[in-house]
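For this depiction, one protein chain was excluded, whereas all remaining protein chains were kept in their positions.
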Amino acid sequence: MFRYRRKAQYHETDQMGIIHHSNYVKWMEEARVAFLDQIGMGYKKAEAAGVVSPVAGISVEYKRPVRFDDEIEIRLTVSKYNGVVLELAYEFYNLTENVLCTKAVSRHGFLEDNRIVSLKKELPEMDGLMVSYIAGQDQNG
Amino acid sequence: MFRYRRKAQYHETDQMGIIHHSNYVKWMEEARVAFLDQIGMGYKKAEAAGVVSPVAGISVEYKRPVRFDDEIEIRLTVSKYNGVVLELAYEFYNLTENVLCTKAVSRHGFLEDNRIVSLKKELPEMDGLMVSYIAGQDQNG
Amino acid sequence: MFRYRRKAQYHETDQMGIIHHSNYVKWMEEARVAFLDQIGMGYKKAEAAGVVSPVAGISVEYKRPVRFDDEIEIRLTVSKYNGVVLELAYEFYNLTENVLCTKAVSRHGFLEDNRIVSLKKELPEMDGLMVSYIAGQDQNG
Partner (left out) sequence: MFRYRRKAQYHETDQMGIIHHSNYVKWMEEARVAFLDQIGMGYKKAEAAGVVSPVAGISVEYKRPVRFDDEIEIRLTVSKYNGVVLELAYEFYNLTENVLCTKAVSRHGFLEDNRIVSLKKELPEMDGLMVSYIAGQDQNG
């Protein structure tokens, strides 16, 4: 499991006095960028290899509101990977309130020159990094 | 079906040269606000009645990228309503490219003094507005 | 004078119950993009000519808050242009409250291949469009 911490900012609040729900999608991206960087598949490396990984879909389930200045920890796991599709699961813990506040999922493909590619076939080194991360994740929980 | 039009703005692009995926969640809200206003359940009316309707969940499926200056039409329908839960479905058409680019769903509850309430029981007038909108929607497609 | 209208959106509010001050900078850009498009110097034309016009500076004076759903008209004038530097002035009128709410200025240069260029010398056609707009603006107020 990869952990990413983030303070809820004032400019992210709305007039209900809570963090506006659109910001969670940005926080998911921040956690994902940090995660991919850590396992060696960071943006610059992928770009150098000519691969981009656009967001194919997201879903977010809002359980408890987050407020300005709350400390949030996002716990990210790889929920699916088959070389062509990557699915990530996110649990948002509000450390200030000590409560699970949000659950989310994102799905991603891989594109080279605007064509869908299989990491397994065309970038076996990156595929290997992901596969070995998942092996460790499944062992350590 | 309710239609909401919107130009994709420069400040909404990212360095992939497309509209950043988090913005679609804001556009869904803009369409929803305009829709609720049109059927007589607008924000100010709900607020005066002491009811807020927070977002309980969203899901977005990104099919085609949207680019700066593209004209987008969001087609909104009520996909579920039982007095307690409201679910809205959104289809994003890129009028500039003449293509369906995104599909999305949002789910909403109703709160009065931080308690979940049934519109049907506590605000029958608003419930009636929604029920009669849905009757018209199902007839006219 | 060029006029651009815009509704203040819910996702632009903050927990003080007003539009967050960072959004005005986005609205200035929206008005500027629409203005340059109208006088024939739109983004796609400039891009085709290989010219970008980054923001060199902004200043914003907030006089009155704007609230969700307020209708805002931005009145844009060219306050300075010498072929190398473009300065635009913005007055934000809150049509819902019938009051001038914000005044702002933005400054812009012109870049070709990352070098500062003079529109007057290198893109005389675009320079001519701006000069003739200003002539009309000064006559008509």
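Order as written gives the chain letters A, B and C; numbering starts at 1 within each chain.
Everything below uses one rule, namely that contacts are C-beta pairs under 8 Å (C-beta built on N, C-alpha and C of every residue); 3 or more make two chains touch, one makes a residue touch a chain.
On a predicted model such as this, the values are computed, not experimentally measured, just so you know.
J.: From the listed residues C:Val60, C:Ala89, C:Val117 or C:Ile134, report the one that touches the chain absent from this view.
T.: From the options C:Val60, C:Ala89, C:Val117 or C:Ile134, the contact with the absent chain belongs to C:Val60.
J.: Tell me, which residues in chain A touch the chain that this view leaves out?
T.: Chain A touches the missing chain through residues 9-11, 26, 29-30, 33, 43-44, 68-69.
J.: Identify the residues of chain B touching the omitted chain, counting contacts across the whole complex.
T.: Looking at chain B, the ones touching the missing chain are residues 10-11, 13-18, 20, 22, 68.
J.: Please identify, in ascending order, the residues of chain C that touch the omitted chain?
T.: 16, 18, 21-23, 25-26, 29, 52, 54-62, 65
Here, only the chains that are shown with their structure count from here on.
J.: Interface check for copies chain A and chain B. Shared numbers divided by all numbers used: above half gives same, below half gives different; which is it?
T.: Since more than half of the residue numbers are used by both chains, the interface counts as same.
J.: Roughly how big is the turn, in degrees to the nearest 5, that lines up chain A with chain C by CA atoms?
T.: Result for this pair is 180 degrees.
J.: Just the number, please: Cα centre separation of chain B and chain C in whole Å.
T.: Comparing mean C-alpha positions, chain C is 30 Å from chain B.
J.: Indicate the whole-number Å distance between the mean C-alpha point of chain A and the mean C-alpha point of chain C.
T.: Computed from C-alpha means, the inter-chain centre distance equals 36 Å.
J.: Hey, what residues on chain B touch two or more of the other chains?
T.: Only 26, 29 qualify.
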